[in-house]
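Notes follow once the structure below has been shown.
Apart from one protein chain that is not included, each protein chain of the complex appears where it belongs.
Moving on to subunit A:
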Amino acid sequence: MAYSDKVIDHYTNPRNVGTLDKAKKNVGTGLVGAPECGDVMRLQIEVDENQIITDARFKTFGCGSAIASSSLATEWLKGKTVDEALSIDNMAIVEELALPPVKIHCSVLAEDAIKTAINDYRVKNGLPELEMPKSHH
């Protein structure tokens, strides 16, 4: 199957690869997926006192579409408030990257990673945990 130019671009030049200090109170970490499934994403956000995401980092074990989905997610997260970030929908990722139906699960995983990272941040900062959408898998 041919990959879209955008997937190839993110795969070739992934944005925001890296690791934030997960011990810090203003860093939220989302680790989703499983090695047996061939996809593991770790997405991290750093949030300032105004609830704005100042930095986002990822590392992904997975196919090109999984790498591109998480790379794109970090781009979209930066500069958004935590609440705004919650509105990132997997279908927007599908559209932006022109993912074929068999790769939709990569975008779902990226959305899960965002929500898990936000929840981690919320719990660390005494906010109630949000209910996670039921996994689409």
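Keep this in mind: a contact is a pair of C-beta atoms (placed from the backbone, for glycine too) under 8 Å apart; a residue touches a chain by one contact, two chains touch by 3 or more; residues count from 1.
Assume contacts and distances are computed from a predicted model.
Asks: Choose one: "Cysteine desulfurase IscS", "L-lactate dehydrogenase complex protein LldG", "ABC transporter permease" or "Aspartyl/glutamyl-tRNA(Asn/Gln) amidotransferase subunit C". The correct choice is the protein name in UniProt for the chain not shown.
Replies: Checked against "Cysteine desulfurase IscS", "L-lactate dehydrogenase complex protein LldG", "ABC transporter permease" or "Aspartyl/glutamyl-tRNA(Asn/Gln) amidotransferase subunit C": the hidden chain maps to "Cysteine desulfurase IscS".
Asks: Based on the whole complex, identify which of A:Leu20, A:Ile53 or A:Ile67 touches the chain you can't see.
Replies: That would be A:Ile67, which touches the missing chain.
Asks: So which bits of subunit A touch the chain we can't see?
Replies: 1, 3, 11, 14, 17, 19, 31-42, 59-64, 66-67, 102-103, 105, 109, 112, 135, 137
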